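Heads up, one of the protein chains got dropped from this complex, but the rest are sitting where they should.
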Amino acid sequence: MSLTLNEEQQLLKDTAREFVQKNAPISHFRELRDLNDDKCYSQDLWKKMADLGWAGILIDEEYGGSNFGMVGLGAVLEETGRNLVPSPLISTALLGASLIQLAGNENQKKDLLPKISEGKLTTALALDEGARHDPLNISTFCVKKEKNLVLEGRKTFVVDGQSANLLIVVARNSEPNNKEESDASRSMYLVDPKKPGVKITKISMVDSRSYCEIIFDKVKVNEEDRLGEQNVVGIIDDVLERAQIGISAEMLGSALEAFDQTIQYLKDRKQFGKPIGSFQALQHRAAHMFSELELTKSSVQGALNAIDENSNDKSRYASLAKFKAGETLNLVSNEAVQMHGGVGVTDEFDIGFFLKRARVAEQIFGSSDYHLDRYAVLSEY
Amino acid sequence: MSLTLNEEQQLLKDTAREFVQKNAPISHFRELRDLNDDKCYSQDLWKKMADLGWAGILIDEEYGGSNFGMVGLGAVLEETGRNLVPSPLISTALLGASLIQLAGNENQKKDLLPKISEGKLTTALALDEGARHDPLNISTFCVKKEKNLVLEGRKTFVVDGQSANLLIVVARNSEPNNKEESDASRSMYLVDPKKPGVKITKISMVDSRSYCEIIFDKVKVNEEDRLGEQNVVGIIDDVLERAQIGISAEMLGSALEAFDQTIQYLKDRKQFGKPIGSFQALQHRAAHMFSELELTKSSVQGALNAIDENSNDKSRYASLAKFKAGETLNLVSNEAVQMHGGVGVTDEFDIGFFLKRARVAEQIFGSSDYHLDRYAVLSEY
Amino acid sequence: MTNLENFRQETKDWLNENCPPEMRKPGDVSWGGRKARFSHPDQEIWLERMGQKGWTCPTWPKEYGGGGLTKEENKILQEELFAIGARPALASFGIWMLGPALLEFASEEQKLEHIPNIVQGKIWWCQGYSEPGSGSDLASLSTKAVLDGDNYIVNGQKIWTSNANYSDMIFCLVRTGSQEPKHDGISFMLIDMDQPGVDVKPIKLISGKSPFCETFFTDAVVPKSNLIGEENKGWTIAKRLLQHERSMISGMGLSAGGTSKKKISGLAEMAKRYVGVDGQNRLGNPFLRGKVARHDINSRAFSLTLQRMGEEMKSGGPSATASMGKYYGTEQNKLRYEIMLEAMGFNGLGWEGEPFSPEELAVTREWLRSKANSIEGGTSEINLNVISKRVLGLPD
Partner (left out) sequence: MTNLENFRQETKDWLNENCPPEMRKPGDVSWGGRKARFSHPDQEIWLERMGQKGWTCPTWPKEYGGGGLTKEENKILQEELFAIGARPALASFGIWMLGPALLEFASEEQKLEHIPNIVQGKIWWCQGYSEPGSGSDLASLSTKAVLDGDNYIVNGQKIWTSNANYSDMIFCLVRTGSQEPKHDGISFMLIDMDQPGVDVKPIKLISGKSPFCETFFTDAVVPKSNLIGEENKGWTIAKRLLQHERSMISGMGLSAGGTSKKKISGLAEMAKRYVGVDGQNRLGNPFLRGKVARHDINSRAFSLTLQRMGEEMKSGGPSATASMGKYYGTEQNKLRYEIMLEAMGFNGLGWEGEPFSPEELAVTREWLRSKANSIEGGTSEINLNVISKRVLGLPD
């Protein structure tokens, strides 16, 4: 396994950095936040990203994708993370594309993947139902009633659910009070958010991204709406690992940017007649953060590779990456605010955005504690 | 509850400090260590301590004690802890005296307590049987066989067991395979270490204090050897809490001394043309340690008071004190060695002694993890 | 009956008669001021009665309107107030910070002019210390006051002035002497904000709230009689006042419940509510359980430490160890909110509206607000400097 980018990947990363700096610096996020619209991202920007091949970055070329793999997507996410760019990269390019590609039948793939690649179709994964990531614990179900399949349940904290053209809903194959063994099986359904019985409510979170609650009130679906087979638990787990690693790459980018801005501030801000970065106590804390960032880089890079190489240790890599990204981004975002002093807690400065994003990102796809436990379980202790 | 010493207590503490500085500075411990004898403490010194009233510090005046309470004993232990003085203060003046006074019948008290007060009798509590403090989990038992009570089992890491004139052995009242409810009951027996069937083996630990393993091989005992009633679980728990607090006071003293020596070293040692204590990174770490030491002082003082005032929250106070003392002494002993640099890891310097003592003291009467868990359980979560 | 027993009975009787029923429930506390607004008519009555009696500042001398109580009497008063669940009649920087400094440094005339107004809540005071270029390095401040006849003319800018938009007057550090040596040209003066030369602009924080302002002085006029102490000797007053500020902030950590007589802490209780318990009624997530227990232990040890320091304080007023309290208390408070967020998951991260409860939304905002705790009133770094130099005697 190589932990450095090859030439092609490096080129992609450089392009991403330039693109984001030009088209979506942090001021772009600030504008979106102040607009406070429901979509929380710029559709123009998403179109441009799709034109660069990012929407289809995990999609095979036969379906219009660029098939750059997770290492490629990770490089892009790190750069968007640096500038806190809201976009459907994770909800659509990662989750939607992977789920359809891995679980879908040929018709579904032919129909949907090219639309995703072109940036015309965005998706949202409706999975979790409580205040923390807990994919095994869901009540939403879809069963045959009379002639129809009927989907019923409530999903919450769905990322990008309000802007998605298509919802991918994870449901039990039997009602929750059914305690048979088959209970552990799960299906996914493709649901048009405009369908009768689908009720979407915006949730306003501290990081000003798009989240919502979705109620499925006896929503009628067809067999053809099922994404692939009747039991896709294995695929869901695989794709969630991708998502854990993808968001880790984004979090790494945010941590790197918050750190860079802080180092710059330490060099610029003068007190007691010298730059505050000349004070050794701050220097040592900065050097420690640097070390943790280096470890986080390696963990994320290792995990991205593990997916592309289909390593049999990829599950542990996913928790390694998410744990380190969570811990490091928390450390760096706290220290960044503290080292900025008074201006750090003002809304006028960008640095507080990293703090707000950090805690939400930590919860998405499992908190640090969740992954610490998971790493130990996977390591058999 | 007052957290400051009254005049009498302050006088006792000042006396203890002077006494220890004069009679048992750290060089005294070093000599004992280099002698490597089995007793690990100076009998002369113990006689002098007894003359000052310390052996009987928890003993009622009618049995020859000075009845100064735990606050008094804590003040003395803090000072002996400062100089790492090995003595039977905990094994005899705290554990032995308390167990006999609280559990013993009048004959036992009249017989034994005056001898303890005079410094003529030393005791050891033989309780734990494994590599960590676990008072509920013992196999040693004492049951009637034919005419006699027979004591059988193996105790280990017994503090001061090799030098004690009298062992206080905690035993089940039934054989360990007896699963009846009565199983939870425990008795204590007073056993002469020279009795047939008692086999004592020294255990050499990193802190060069006295520990041993004791095997009781069908040791015959009488009803009169039982210390008080047949079930004294409550008293054992009460006295263990005293011991937890007592050793916390000793650990606090050790931490304060290691800290003071380190601050002095920071002022004296010059590198780059100035005292290393002028480097801000070390200053901030020192200031943080100071804060933790202040919290530990208050916790220990609160806990000592809680015993003397028989607070109904004394169990939590015991875990509060032992947890803080353990964490703070570990922090300070590690930092002390690191801040001393190269000389800190040489045997010639005293500072390493604090490191060695810290880890053993942490294990005695329950590690920091043990007390963290215990504090949460007592707080109903 | 001893004097103290007597005093207790009198206090009981007085409170019984004078504390309005509404003020015996929890609720917001008045900050007084010229334009004082009260959320309930009883609040005004309560403030007036307590102010008249001087019990808003129970231990301050009677001649300046204070309660004139001894330490022991004050303890009894606080116990009796607690017993009936009485709300404080007044909160203010005048009580916590300016008043003690005036008592120590002001002239007799100044005391007579300003202290009774503090006691009775007639003036809402704010603090003008920091400037954009002078945060931790407070003494480098450059707001200038030039004497012109009987008045100083003040020009410059202050920042982090708490609630300046509601305040009547500001106690200010200004430069009356040269910039170097920087500590020697600073004066401490009282400026009336109700004049054309003073402008105030609220600062929006990451929490979305604006508890602080920027305050601009453009030829603001300050009578010479509002100079406290000597010209150019204000730094001594400033330092003393900072100690009062630090003690005040470190005391805030107390509300975290370390001393509560309840078995279970608020933190553990809320964590159980959000995370659930295992078969033995232990908090369901063992890692979180460890963090909560560690925080509970440290909160309690910290409360005990504030108590002990209070007992050890021989002379009045806070010592350099106030820095320890400020440092540790604010770091603990920040950690407390971090643990709450961990316990609450997404529920602790709401910004507004459904599905969050008002309490949940308050946690998010307070978590963000807590980040300023270790910055305002002297950063953690400055306080660690003070401990290492003034308490431990480590060299420069």
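Chains: A, B and C, in written order; residue numbering restarts at 1 for each.
Definition applied: contacts are C-beta pairs under 8 Å (C-beta built on N, C-alpha and C of every residue); 3 or more make two chains touch, one makes a residue touch a chain.
For clarity, every value in this text was computed on a predicted model and none was experimentally measured.
Although it is not drawn here, the omitted chain touches the following shown chains in the complete assembly: A, B, C.
Among A:88, A:119, A:253 or A:277, only A:277 touches the chain left out of the display.
Remark: the omitted chain is touched by one listed residue; of A:4, A:107 or A:177 this is A:4. Residue-level contact of chain C with the missing chain is found at 286-287, 289-290. Listed here are the chain A residues that touch the chain not shown: 2-4, 263, 266-267, 274-275, 277-278, 280, 282-284, 286-288, 290-291, 294-299, 301-302, 319-320, 323-324, 372-373, 375-381.
Contacts to the hidden chain, counted on chain B, fall at residues 130-132, 156-157, 201-208, 211, 213, 270-273, 276, 279, 281-282, 330, 334, 337-338, 341-342, 344-348, 352, 355-356, 359-360, 363, 367, 369, 372-373.
Simple rule for what comes next: only the chains that are shown with their structure count from here on.
Of all chains, the one whose Cα centroid sits at the greatest distance from that of chain B is A. Remark: the per-chain Cα centre closest to the mean position of all protein Cα atoms belongs to C. We define each chain's centre as the mean of its Cα atoms; on that basis chain A and chain C are separated by 42 Å.
As a whole-number value, the distance joining the C-alpha centres of chain B and chain C reads 43 Å. The geometric centre of chain A is 53 Å away from that of chain B, both derived from CA atoms. Counting only residues that touch two or more partner chains, chain B has 280, 283-284. Residue positions of chain C touching 2 or more other chains, listed in rising order: 381, 384.
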